[in-house]
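Have a look at this one.
One chain of protein is taken out of this complex; the other chains stay put.
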């Protein structure tokens, strides 16, 4: 059996078994995740040796079959998903307060399976299915937090359904027009006519709604802030990236060039707005997790900007920047949410203000938060820096492109502002908030781990770019 | 890979590793912490001596690590980096001793010394950085490592200072990143080299080069405290005295000035910079900073604040020397990199001693302090007179070369700036000396000294006296080949190919 499929099947089977048998989940899920991670790593290794593979299920040929496509990027994302799940599972097993109940385990497995399937799918309808699965699992996870989270979860559900609907409508239009749904096939057929345009519009709106891209991000902060810490980490780091991946496929593969170019500018502008608005809201947010959630909105702006400029200038090297943003943001955000969860649990308050003196009471968690924040700001040698560097390179090629750099500049400043807002409070020794009980060092170290990983990304930039670049050429 | 590859890395690690270990120490492991600190210092100094000896014999030291696509992380030793490395290592020695004495018995020492070591590692890395991207990396690390030191006291005032510091330096760092990325797009990121590597691009990309220069200089100017980017420096005075010393003399401000030197000489090169007409505005800016900082210093009634504004003024001498674009002025600017560090660090040690021993923070309270703390006051006087530019103190050497350099390139008006600044320096330093030595003493000065051997803790006194002596000696023995002056002349000769 193919390793990639193994990495996908393990959590799926695990989720079903967990739901059916109801054992005490933590240990099993960690083992499943570990195996899945190893399988994904093996898949990545394989695909780098052999190049992009097609995985046919059930022996049927395109366009009828469920056909998975294992590109280096998909393998990397597979590994990324599995690895983050493993990290979060480790943390969740340690800090029971951060999961909101035993149901977390099967749901997280389901989430992982949905994501894995999403990365591997090469066909618009498959993608729709995985997307739907993903959203449902995510909504259920949000609702784990209890009654307070029901309303955000409901909003999330409704908007997500609306998004799915729009997406499905778009898929139907395309199918009606071209009669195929396979992306590779579509990319050869697509023309810039009204139907295609409308389909793309509908699908984009739906995906933007699901990925919480500005200006359709309104559901995200309450949902992510309301969810349990481990869930927030998964949602922010992974779930919103799924629709983004589809959006990227849609526009960089299917959309005709002239359409893509005109849409690119809009995406890029939306990205800059996301950076600014998200950054400002994060800066002013009164609650710690709301701050982190808004930071997700802002950081997605980078990805959107990279996507927009990629389309506008048809500059394939920018997709490396896009995916590096995704990876770096994912790692950093996991660290941040876990640290935030640990902080707010130990200090007994959700407010940012409660972090006063955290540098003394919980130095590790605050340090993890700061280090992860450093990557969000884009300080060298973190992954965020690498991504920003790649984004800036084509941007400085021609003088008429320079104004876009101002957007990056402002985004950086905004993210620096909200990260250091938290960090600076941590150094307030005048009236420190005392810890309610003894801080858990191991949990804090687990929160720190992804942050340290993201700071090493630049040092492995060469293989990383090779993996990402494998697909973008 | 031989030892010549690893030595630059080892120099950076010699403070980084102890720093990381110190973080994990408990608060009461004082002995171990002190041993780690001093051990790191000694190892670093030994390595630096080895490096200097090696470079003197013509060996090439270069360490390379893959980092960004097309821009590896390079640490290498050239004459300019050695100047800065030697300065920061020597001053780190003094400041570590001082900080150990200063913080004796205060809380959170592990954290403090951890960041302290990180800060020095970043500075040394920045000095040894072999290309712009590596420089940027260490420049940002320096920002991060310094912030916890600035807010170390944890009072609302220091937090405010810390926020302002971050706002300025992160903003500057971002602009620097932009500039580096822009230049990387134009010419890649080759190693720094005397004479720069952008000369071939001048014709084709003059606009991009100009914009890049402005971005770099603004980014570096924040740390170098050029007006109007100086606002963070006086506020950062709330930090403990060793940190102020570090900020003003060893690490942060110097990093900015050093970066400007690097950019002008080793990235753009003197000839390209001259062709692009970039230097005249920088010169004006430096001159304005010199005068403005001095005038603002006059207004301050707190010792440390006055010293802070004085730094703003004095560091711009370096920029001035670079911006004049003549070999003699360049010598003046470079040598001031070292001289200002020695003098300013002395002044901050002394100010810290006054505050720590007698609780004297304001100038008004200094009356007759020379009788209670004669050695400290002597060191202070040497530093202050040096700042004014009185021979044979170090400051005079810088001023002499800057003045000659300005005349050499025909910018006679700079002489006026130098003289005016010296007068203003006299205006704000001499009253302090007068109060210390001649004013009738306040009655409390006589108390509680009889039963102690020294006027204050020896760990506070020794660094001040040491650096004051250095400030005197480098001015007095300027003619020797290994003096900062001789070294600067060597660097400049390479840059200008004399």
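Note that the chains take the letters A and B in the order they are written out, and that residue 1 is the start of every chain.
Here is the rule we go by: a contact is a pair of C-beta atoms (placed from the backbone, for glycine too) under 8 Å apart; a residue touches a chain by one contact, two chains touch by 3 or more.
The rule is short, and it goes like this: contacts and distances are computed from a predicted model.
Peer 1: From the list "NAD(P)H dehydrogenase subunit CD", "Nickel import system permease protein NikB", "ABC transporter substrate-binding protein" or "Sodium:proton antiporter", give the UniProt name belonging to the chain omitted from this structure.
Peer 2: Record says "Sodium:proton antiporter".
Peer 1: In the complete assembly, which of B:17, B:164, B:390 or B:442 touches the absent chain?
Peer 2: B:390
Peer 1: Where the complex has a chain not shown, which of A:23, A:101, A:176 or A:215 is the residue touching it?
Peer 2: Candidates A:23, A:101, A:176 or A:215; residue touching the omitted chain: A:215.
Peer 1: May I ask which residue of A:8, A:144 or A:159 touches the chain that does not appear here?
Peer 2: A:159
Peer 1: If you put the missing chain back, which residues of chain B would it touch?
Peer 2: Residues of chain B in contact with the hidden chain: 295-296, 298-299, 328, 385, 388-392, 399-400, 403-404, 407-408, 415, 419, 422-423, 426-428, 430-431, 437-438, 440, 476-480.
Peer 1: Please output the residues of chain A touching the missing chain, sorted low to high.
Peer 2: Its contact residues with the unshown chain are 155, 158-159, 162, 166, 197-198, 201-202, 205, 209, 215-216, 218-219, 222, 262, 284.
Basically, only the chains that are shown with their structure count from here on.
Peer 1: Touching chain A in the complex: which residues of chain B?
Peer 2: 65-69, 73, 108, 111, 133, 136-137, 140-141, 144, 147-148, 151-156, 159, 162-163, 166-167, 170-171, 173-175, 177-178, 181-182, 184-186, 207-208, 211
Peer 1: Please output the residues of chain A touching chain B within their complex, sorted ascending.
Peer 2: 357, 359-360, 363, 374, 377-381, 386, 388-390, 392-393, 395-397, 399, 402, 405, 408-409, 412-413, 416-417, 420, 423-425, 427-430, 458-459, 461-462, 465
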